[in-house]
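Of the protein chains in this complex, all but one are displayed in their positions.
Residue numbering begins at 1 within each chain, and the chains themselves are lettered A and B in the order written.
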Amino acid sequence: MIPAAFEWHSETVWDVLPTLLEQFLKVTLVVTVLSTLIAAVLGLVIAMVMRISPRPVAGTVKWIANFIRMTPIVVQLLFAYYTFLSLDALTIGVIVFGIHYSTYMSEVYRAGIDAVPKGQWEATTALSMSTRRTWTAVVIPQALRATIPALGNYAVSMFKDTPFLLVIGVVELVNAGLIYGGNTYRYIEPLTLVGVIFLLASYPTSLLIGRLEKRLAFNT
Amino acid sequence: MDKPGNRAAAPVIEFRDVEKAFGDNVVLHDLNFSVAKGDRVTLIGPSGSGKTTILRLVMTLEEATGGYIFIDGEPLTHEERNGKRVERSKKDQKRIRQRIGMVFQQFNLFPNMTVLENIIEAPVHVLGQSKSEAGTKARELLEKVGLADKADAHPTSLSGGQQQRVAIARALAMDPEILLLDEVTSALDPEIVGEVLAILRNIAETTDITMLIVTHEMQFARDVSNRVLMFDGGKIVEEAAPEVMFSSPKHQRTQDFLHAVLGDADGTIGTH
Partner (left out) sequence: MDQKLAALGEALPRLLDGLWVTVELTVLGGLAAFVLSVILGLAAAHPSRWARIPARIVIEFFRGTSLVVQLFWLFFVLPLLGIDMHPLVVGVLALGLNYGAYGAEVVRGSINSVPTGQWEATTALSLGPVQRMYRIIFPQAWALMIPSLSNLLIHLMKGTAIVSFITIADFTYHLDQLKRVTDTIFAYGVVGLLSYFIIALILTFLMNALENRAKRKLGQQVTLRKVLSPAPTATTEAGGAA
């Protein structure tokens, strides 16, 4: 006995779907991809800086990373949006997401680098390999095997976090649904569709990443 | 610090008053010994006696907390300047270290490279050889260790014994003056130990590389070395030629150790 107010209008579905998909492709996916790239690169930089630098520098970087990681992305978005007035909301969103997630990625890289057996480092010393070569030929390739699935998982997380961009007015998927609802007073269909789109996009991807993880593990 | 005339007479490895402490644990203390060119020295003794540490100090995997180590008469990591113990530049350390090679108990091959890539890595990027030059030499070495057909295989597809043979080839590719062997057969199945030791025997016979060996394989030590040093508690307890050491050790500690390891201190040993 569902109340009359809860009606499902099928025609609304077809009405709103194009808009939703458009914003999904133009905004949600774009932000996810770009931010993932930024996070992947910046995260590695942070991990290497922390590994190579002297204690005080590494310690400072660590605390800055902790600060960014442990504070709400919403507040960081608002902070950046009202501070860097010359940039548009989408750019700010990409950068803030990238930086925020790079702090997580740096931890994954750190774990990946730490997981490279000590014997590997010792072998590079025994062969007198340069620092650069040690990192590029031996350590990073081995560390990356563990980090790529993690990177994939964080990309999916980022994807699910893109709705936070609505606080600075970015019209991503959820915001598109809300705007439609605001105009037509039909909220059920858009919001349900948005949920379905998220589920259809993220669940299979997570499964694929799980498979990738198993394939990438070294058969030791 | 070292004059041309002295060079020829200088030992290949010299430990002078070396001390190594891990925090409060002093593993080596007042250690003095030297190794001449072409020597095959085996270090024996109970675990924790410091023998592996000595190898790791020569390979600069650990840093001595006191004293000096000389390679070909040149100080390796620290030198004395104006009466103070001072660290040498990383560049100098690296230059000297290139003459030293090491084979590890756990092989430590790079799993993200093929066998061939493992072997040519250092010759190409450290010695500046061309890929083809290093590749040719690498294949010769693989031939020598009996793995010519495995050049493009990945380390993870090889058995332990095969991996260790590749590791030996990798170390030899650098044309080292000194080869450090740290319990290289201890992680291998007993049946496979022989194939690795055969290669090391071959190296000992066909080259004049100075070898510093830590091993439990007493027969091998007997076959290959010209000197055996017995360690205990970070000090050299006894030193002798293998025939003497294994058949009639003088010190009680050596006798006890050999008795425990071999069952009989009279030279009858069962392994390879």
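In this section, a contact is a pair of C-beta atoms (placed from the backbone, for glycine too) under 8 Å apart; a residue touches a chain by one contact, two chains touch by 3 or more.
Keep in mind that what you see is a predicted model, and the values were worked out from it rather than measured.
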Answer for the absent chain's shown contacts is A
Contact with the hidden chain, among A:Val27, A:Ile73 or A:Ala126, goes to A:Ile73
Among listed residues A:Val45, A:Ala58, A:Leu144 or A:Ile188, the absent chain is touched only by A:Ile188
Interface residues of chain A toward the undisplayed chain are 2-3, 5-6, 66-67, 69-76, 78-79, 82-83, 100-101, 104, 107-108, 110-111, 146, 149-150, 153-154, 156-158, 160-164, 166-167, 174, 177-178, 181, 187-188, 191-192, 194-196, 198-199, 202-203, 206, 213
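Definition applied: only the chains that are shown with their structure count from here on.
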Interface with chain A, chain B side, in the complex: residues 59-61, 94, 97-98, 100-102, 104, 106-113, 121-122, 125-126, 156, 170-171, 174, 180
In the complex, the residues of chain A that touch chain B are 117, 119-120, 122-123, 125-130, 133, 137-138, 141-142, 145, 218-220
